[in-house]
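Got a structure for you, questions after.
In this view, the complex is presented without one of its protein chains, the others remaining in place.
And now, subunit A:
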Amino acid sequence: MTPQPSDLPAGAVEAPAVELRGITKQFPGTLANDAVDLTVRHGEIHALMGENGAGKSTLMSVLYGMERPDAGSVRIDGREVSFGDPGDAMAAGLGMVHQSFKLFESLTVAENVVYAAEPRRFGFVDRAAARGRVRELAETHGLTVDPDARVGDLPVGLRQRVEILKLLHRGARTLILDEPTAVLTPAEADALFAVLKSLAAQGRTVILVTHKLREVLAVSDNVTVLRDGRVAARLRTAATSADEIAAAMTGRAVELDRVHAPGTYGEVVLGVTALSAGDAVREVDLTVRAGEIVGVAGVAGNGQSELVEALAGLRPVTAGRVTLSGRDVTHASAAGHRAAGLAYVPEDRHAVGAAPAASVADNLAMGHHRTALSSRRGLLPPAAVRAHARRLVERFGIKAAAPELPAATLSGGNLQKLLIGRELAHEAPLLLVEQPTRGVDIGAIQNIHDQIVAYRDAGHAVLLVSAELSEIRGLSDRVLVMYEGRVTAAYPKDELDERTLGLAMAGGTTQRRDAVQDGDED
């Protein structure tokens, strides 16, 4: 795709919107950026890709004035600049939407948008003007949002709009979005892409920092791939493929969207009958057999998380019955569930799954303190904890500098490997796993998927909850769709296709409800 026509006369060479030359940034122990070049032309959507730790964030921090490069130059519209802080970058027409939003939840949309750039009357905030400004910007760019709504009351997709409006209000001509879809539902992501395309069509420039292949292919014009701090590839989106980008990111061929062979089923391990938990989960029936992966798909917020919490003993069950390996665990505690044979990998690996301040070894020991590491009088022998940690680190390929270091020092992918390894090591009959690869690198995703499938093949039951359709499709022997707290559809592996699944997730069908009842008894 060609960049948008500019005001320059035909034939003139237009300076790129952003031009980074030879950016080098050394941190203690790592060379985060090694002579990186990045050229982004006016009016294009440029994707900056790479795995965690490839140097994307550092490069953007340099561009946005948050870090000073050790070497290299930054040019904006052909002029060399040196930003001391983000304020300088904003003044030069850059604007960044951070991955974790920088919003004031108790303030209104209008207050958030104009904050620190307020329209004034005698030192007071001109609220009518602020509202008008939001309406005008929203209308021009298709970013409809109520200026008087409190940001804390808005869903994530709308909060992101507020972030973008904030930048537009400050006159940003180049927008940098850091992993913008990480927290969005598929529908919200599509809406965002439409906005980005319209912004680019109006001559604004967009830099999309992401590691999601699908959205890069869908929305970008050009791609720059970083690996280990260097530029691994510069690609035109129209002339590339997901496989090519993935290979550039990982440095090896990656098999994307693999569909694993089905398992061989045994006895029912998890039996759930008419389970309700408050308003979030309503009369859910499901079974998971040994040697089977049952996938639960659904748009975030349709009761999947609550279902998992109820099954893990973390949320009170208000009606129905849950059996685990033949034992009634409906009202059992979390410890009771574990004793009956549950291993659990929660969605929030930082707050629920791990104790980030505790050491890698201690994190690996958690849950095993009752069984493998149990000792007399409640003492944990440090040697046993260390040996246990060494075994799991080796077996699951966790990259930890030392088991004594806090778990917070691990990358997201490695922390997830730690959690999955710890839970798999229980050899529990049922594995409950939620969003196993969210925010995890492509290379690590493959590893985690292989682990889950191997666990199933060893004769265990797995209940997988994921917002990634490709993950659900690739791993599951059977897929259930949750909508508004109910299981509204079920599909066996051979009847899966992404469109019907997407439709069911949007509440579009209640077909094949019979399969929920596990009609295909063998």
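Rule of thumb we're sticking to: contacts are C-beta pairs under 8 Å (C-beta built on N, C-alpha and C of every residue); 3 or more make two chains touch, one makes a residue touch a chain; residues count from 1.
We take it that contacts and distances are computed from a predicted model.
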item: Listed names "ATP-binding cassette domain-containing protein", "ABC transporter permease", "Ferredoxin" or "glycerol-3-phosphate dehydrogenase", with the criterion being the UniProt name of the chain not displayed; value: "ABC transporter permease"
item: Omitted-chain contact residue, chosen from A:80, A:257 or A:348; value: A:348
item: Sole contact to the chain not displayed, among A:102, A:234 or A:331; value: A:102
item: Touching residue (missing chain; options A:19, A:111, A:221 or A:285); value: A:111
item: Full-complex contact with the absent chain, from A:174, A:210, A:224 or A:305; value: A:305
item: Subunit A, residues in touch with the chain not shown (by the definition above); value: 85-87, 90, 98, 100-107, 111, 115-118, 120, 123-125, 127, 152, 155-156, 159, 166, 182-183, 300-301, 305, 347-348, 435, 467
